[in-house]
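Only one protein chain is missing; all other protein chains are in place.
Should a chain be cited, it is by its letter among A, B and C, assigned in written order, with residues numbered from 1 in that chain.
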Amino acid sequence: MNDHGHISVRTYWNVFGGLMLLMGLTIGAYYIEKLVLPLPEIVAVGIALLIAFTKTALIVTFFMHLKVSSRLAQLFAASSFVWLLIMFMITMGDYFARGWPAQTGPLS
Amino acid sequence: MATTSHEHGHNPALQHHFDTPEQQREAATLGMWAFLTTEIMLFGGIFMAYAVYRWAYHEVWALAATHLNTPLAAINTVVLLVSSLTVALGVHAAASGKQRQVVLLLLVTILLGAAFLGIKVTEYSEKFAHCAGYANPITWISGGATLEEAECLVPGQQFHFPVGHGAEEASSLPNIQRNAQLFYLLYFCATGLHAIHMIVGISIMAVLAWMAARGRFSSEYYTPVEIGGLYWHLIDIIWVFLFPLFYLV
Amino acid sequence: MYVIGKQWMWHVQHANGKRENNELHVPIGQPVRLIMTSQDVIHSFYIPAFRIKQDVLPGRYTSLWFEATKPGEYHLFCAEYCGTEHSLMIGTVIVMSLNEYQAWLTTPGDVIMPDGSIQAGQVLLNPNTSGPQLGPSLSDPMAVAGEQLFTSLGCAGCHVEAGGGTGPSLRNVFGYTQTLADGSTVLADENYIRTSILTSMKQIVQGYQPVMPVYEGQISDDQLNQLLAYIVSISNRGGNAPASVPVAEPQPSPAPTSVPAPPSAGGPFDADLATKGEQLFNNLGCVACHQDSGLGLGPRLRGLYNRQVALADGSSITADAAYLQESILNSAAKVVKDYNPIMPVYQGQLKDDEVRQLVEYIKSLTE
Partner (left out) sequence: MSTSAIPQNYTSTRADSATEWIKSWLLTVDHKRIAILYLLSINFFFLLGGLAASLVRVELVTPQGDLMTADMYNRMFTLHGVIMVFFFLIPAIPAVMGNFLVPLMIGARDLAFPRLNLLSWYLYMGGGVFALVAAITGGVDTGWTFYTPFSSSYSNSNVILTMSGAFIMGFSSILTGLNFIVTIHKMRAPGMTWFRLPLFIWANYATSLIQILATPVLGIALLLVMVERVWRVGIFDPALGGDPLLFQHLFWFYSHPAVYIMILPAMGVISELISAFSRKRIFGYEFIAFSSIAIAVLGFLVWGHHMFVSSQSVYSGLVFSFITMLVAIPSAIKVFNWTATLYKGSISYRTPMLYALGFIGLFIIGGLTGIFLGVVAVDIHVTDTYFVVAHFHYVMVGGTIMAYLGGIHYWWPKMTGRMYNEAWGAISALVVFVGFNMTFFPQFVMGYLGMPRRYHVYPEEFQIYHVLSTAGASILGLGFIIPIIYLTLSLFVGKVAGPNPWAATGLEWSIASPPPTHNFDQTPVVTEEAYAYPEDAAAQDSDSWQAGSHL
C-alpha cells in the first residue's frame, strides 16, 4: 500500500462540515421529537443511533486515516465492531426470549 | 539459512529491534488499533447494560433522561468534534513537518479538552448541588436559595427522583425511583469513565506538544503524534455514542 | 407447591398451607409443580435423583416440575454457591404413596394464617368439605386462606366477582391472555399476577384506571402465595386449582327498599338503612379505600359524622349529612387534606336512597 496516502486539508474541513451537519441533524431530530410530533420510541432511538453511526464512520475513515492505512488496521477496526455486535445480539436474544423483567412473557 | 546483511541508515528514532522505520510505524499504528479494540469492548460492556435496562424499563428511562442538561451536552459534543478536527490537522501538520503548527494545534486540542472537562464538572456539580438541596453550585457554596422541590439525581441512599411535576403520568410507573436510580448510575459510570479517558487523552496531548516543541518529530518520524491522534478520536467516538443515548433519547 | 429459598434454608409450603423447612413431602404419580423464589441471593433447587435443578432468583418466580415414581427418601441440595452455610442448605425429599401423603397432610404442623403469621399445630381444613379431598382439590385450604385474605385486604371491594367493580373481575383470569391498556396482550401467569399485586400500575387491563394501591412491602411472601393460589383457584385453567372451589358468591346487592327513609334529621341514624348501607359500602368497594385501619387510600370514616374536617384547600368544614352526600356523589369537590382525588364519581350510578343508606351507615360508625 502506498507510503501514507495523503488526505488533504480540504477533505478534513469538509469532513468537519459533514460532522457539524450531522450534529445539527441530531439536535433537530431531538427537538422535533420533543415538541412537534412525538415519534414512537423505537424510531427516535433508531434515528439517533443512525446519525451516531454515520458520524463515527466519518471520523474513523478520514480523521483516523483508516482509508489509507493497512488492510490489517481496517480488519481490526471492523472486528471490534463485529465482536460488539456478537455480544449484543446473543445477550439481547436471551432477554427477548426470557421475557425479563418478570411481569411479561412466559415463565421460563 | 542465508542471512541478509542489514542496510539501514542510522535513524536516531529507529529502535534497535525494527529493521525499517516503515515497519516500526506500521507496528505502532497496528498496536494502537488493537488497543482501540479493547477500549471499544470496554465501553461495549456499559452500552450492553444500557441496552438491557433500556429495553426493560423504557418509559422510566425516557422520563429520567429528561432531567439531564441537554444543551450543555450538545455544546460538549461540538467541542469534541472541533477538537477532533484540530487533532487531525495536527497530525497532518506533523506529516508535512511544520513543527510550530503541530505545537499550536495540539495546544488548541488540550484547551478544547479542558473546556469539555469544565462543562462536565459544572454538570456534575449541578447534580450534586441539587442533592444538597441548592439550586446550583454557586448558591450551594454561598448558602443561597435552596431548591424548591427536592430532587437528588446522584445514585445513593438519598437518591430521590422528583415525581412532583407530571405526577399522574410519573406515579403510574411502579418502581420509578429504583429504575431512575439505575439510569443515573449508568449515566455517572459511563460519563465518569469517559472523563477519566479524557484526562488521560489530555495528558498524552500535553506530552506530545512538549516533545514537538523540543523538535523531536520530523516529517519522517511523527508516529507518536499519529497514535495520540488515534486515541483522541476514539474518545470523541465514544462521546458521539454517549451523547444521543443518554441525553437525546 | 411454593418454595422460598432463604440464606441457608428452604421453606416449602404445601398447597393446603402446611409448611416445612428443608423437607419436601411429595405423593408418587402426581406431577408436582414448584414455584420458587429467593429472599436474598441466588440459590439452586437440586434433586440429583430426579435429575432436576433450577436456580432460584430473588425478585422473580422460577418454576420446576417433576413426577416422583418410586417412594423413598432422596437428597435435596442447594447447587448455587450462596454463602457461608451453603453446604448446610440441604434437605430430603420424601416420596410417599398417595394415602400416606394425605394422612401426612392432615397431621398438625405449622400453617400460615391469612394474616401471614405462622401458627403451629393447626390444620387448615377446607370448611365446606369434611375430609381432605384427593388430588388437585388439595389446594382448597390454601385458596380459602387466600380468599379470606382477598376480602380482609379489601380486594373484593374493587375486584367484584360478578364484574362491574372498579377493578376487573378475577374470575377466569389465570392462564388466559389479558389485553392491556396499551393494546398489547400478555399471558396471565404467576409472574404477571405477582407483579400486578406488588406493582399494580405496570399492566393495567384495558378499560380500567390505574387506581389500585401498590402492595409491595405491605404483604409478606406467604400472603402473596395465598392470594396467588386463590386467583389460580377461581380460574378453570388454573392447572392445580380445583374447579370446585366454593366461589364466594357476591352477596346479592340488596334491592333498594322503596320504604321512604325517615327524614335524616331524626335520631343519630336509622338502624335499618345503616345495615343496607353497610352491605352497599362493601359491594361498591368503598371498604377497599376507606379502611378502618386508616391504611387505605381514602380517609377513615369511623367517627367522622359531625366532626371538623380539614380540606385540601386549607379550609375546614363540619362533616354533616349534606357534606357526606356531596362527597359520595361528587367526590372531587371537597377532598380531605393530603389525600389525592382518585375516588370514582358515583353521580348517576347510585339512586338517592342508596346514597341515603350510605350516609346512614357512615353516621352509624361511631368511634
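The definition used in the following text is that contacts are C-beta pairs under 8 Å (C-beta built on N, C-alpha and C of every residue); 3 or more make two chains touch, one makes a residue touch a chain.
None of the values given here were measured: they were computed from a predicted structure.
Chemist: Could you list, sorted by label, every displayed chain in contact with the chain left out?
Modeler: Taken over the complete structure, the missing chain's partners among displayed chains are A, B, C.
Chemist: From the listed residues B:I46, B:A62 or B:V78, report the one that touches the chain absent from this view.
Modeler: Hidden-chain contact among the options goes to B:I46.
Chemist: Of the listed residues C:H25, C:R60, C:H290 or C:K363, which contacts the missing chain in the full complex?
Modeler: Here the residue in touch with the unshown chain is C:R60.
Chemist: Take the complete complex as the reference. Which residues in chain A touch the chain that isn't displayed?
Modeler: Counting over the whole complex, chain A touches the hidden chain at residues 72, 79-80, 83, 86-87, 90-91, 93-101, 108.
Chemist: Considering the entire assembly, which residues of chain B contact the chain that has been omitted?
Modeler: 1-6, 16-19, 23, 26-27, 30-31, 34-35, 37-39, 41-46, 48-49, 52-53, 56-57, 155-157, 159, 175, 178-179, 181-182, 185-186, 189, 193
Chemist: Spell out, residue by residue, where the missing chain touches chain C.
Modeler: Touching the missing chain: residues 7, 40-42, 44, 46, 48-49, 51-55, 57-60, 62, 75, 77-88, 90.
Throughout what follows, only the chains that are shown with their structure count from here on.
Chemist: How many angstrom lie between the centres of chain B and chain C, each centre taken as the mean Cα position?
Modeler: That gives a centre separation of 51 Å.
Chemist: Starting from the mean Cα coordinates of chain A and chain B, work out the distance between those two points in Å.
Modeler: 16
Chemist: Find the geometric centre of each of chain A and chain C from their Cα atoms only, then give the gap between the two centres in Å, rounded to an integer.
Modeler: It comes to 49 Å between the two C-alpha centres.
Chemist: Give me the residue numbers in chain A that touch at least two other chains, ranges are fine.
Modeler: Residues 100-101 of chain A each touch two or more of the other chains.
Chemist: So in the complex, which bits of chain B are touching chain A?
Modeler: Chain B reaches chain A through residues 22, 26, 29-30, 33-34, 36-37, 40-41, 44, 47-48, 51-52, 54-58, 62, 70, 74, 77-78, 81-82, 84-85, 87-89, 91-92, 95, 226, 229-230, 233, 236-237, 240-241, 243-245, 248-249.
Chemist: What residues of chain A sit close enough to touch chain B in their complex?
Modeler: Residue list for chain A touching chain B: 3-4, 6-7, 9, 12-13, 15-16, 19-20, 23, 26-27, 29-30, 41, 44-45, 48-49, 51-52, 55-56, 59-60, 62-65, 69-70, 72-73, 76-77, 79-81, 83-84, 87-88, 91-92, 95, 100-101.
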